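Up next is subunit A:
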Amino acid sequence: MIAENNSGGRAKGTGATIIRYRGVVKRYGAFTALDGVFLNVHAGEVVCLIGPSGSGKSTLLRCTNGLESIEGGDIEFEGTMLPRDERALRAVRQRMGMVFQSFELFPHLTAQQNVSEGPRTVLQMNQADANQRAAALLDKVGLADKAPNYPSALSGGQQQRVAIARALAMNPDVMLFDEPTSALDPETIGEVLSVMKKLADEGMTMVVVTHEMSFARRVGDWVAVFDAGRIVEQGPPRQIFDAPTTERTRDFLSHLGWSG
Partner candidate 1 sequence: MTLDWGVVWQNRDALIKGTATTILLTFATMAIALPCGAVVAVLRLYAWKPIRGLATAYVEFFRNLPLILVVYWAFYVLPILTGFGVSPLLTGLAALALNVTAYNAETFRAGINSIRRGQVEAAMALGMSRVQALRRVVIPQALRRILPVLASTWVSLFKDTSLVSVIAVTELAYVSMQVRAQTFRVLEMLTAMAIIYWLLGYPQAKLVDWIQRRYAVTE
Partner candidate 2 sequence: MEFDFAVITDHARFLASGVGVSLLLAVLSGATSLATGFIVALLRLYGPPWLKPAVVLYIDSMRAIPVLVVLVWTFFALPIVTGLTMPPFFAALLGLTIHLAAYAAEIVRAGIESVRPGQTRAALALGMSRSQILLRIVLPQAIVRMLPAFGSLLSITIKDTAIASVIAVPELMRQSETVAGQSFQPIEVYTFAMLVYFAMLFPVTRGVDLFYRRVAHLGRS
């Protein structure tokens, strides 16, 4: 078990394991998108998934909250296997927040309503409490003044911060980020990353698919390098970026122009 042994040198590796991937296999028809993934995510850790396009990073995230079902291996969340039953799966999804590359804000709702929608419909919270929570979260991501705006009247960076607030509104135990800054202009990437950094500092457990190597290095506690549906190397950022042990990792990093 590669992953189990690899927790040496893991800063927050002493926390309870929140997500445990054991030999996860995902196929689309004849194509194998995930080919036996082993990885542990501990409480309070920021785990960054990096690797070339098409290597299966998004797929792993989508399997994590059951948006995709898996064909082999298993995924454990907070000590129990991910259920297959739709209703039970919904309960799990409530405890995982997800942030998408394309934001996916609901365009027919204001920023405030986007954030209160989950608490209202899923948690059946009353309007006043949901609004209060939404206001507090928009404030937290620095968008208190944009509450009445519709998504079309927000910049990309602002939309993504609202999306983060929307996910946080469910009070999740884990946040899953799928390339949250890839669709953004260089100037606005920073505002999203700093919100994510703040979350990490508050002790939120995060799984982040990213191409922002400097973020992975500065904020990440653990980095997993994907290639062709497998994790080819994982370890603390210093190991991955300064002393990669596999050829694949070195290749990938040098393609990005990363000089370690």
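Note that in this section a contact is a pair of C-beta atoms (placed from the backbone, for glycine too) under 8 Å apart; a residue touches a chain by one contact, two chains touch by 3 or more; residues count from 1.
A quick word on the picks: all candidates are chains of the complex that A comes from, given by their letters.
Keep in mind that this is a model prediction, so the values were computed, not measured.
Screening 1 or 2 for touch with subunit A: in this complex the touching candidate is 1.
Taken in their complex, subunit A has these residues touching candidate 1: 62, 65, 67, 86-87, 90-91, 93-94, 96-98, 100, 102, 104-108, 117-118, 121-122, 166-167, 170.
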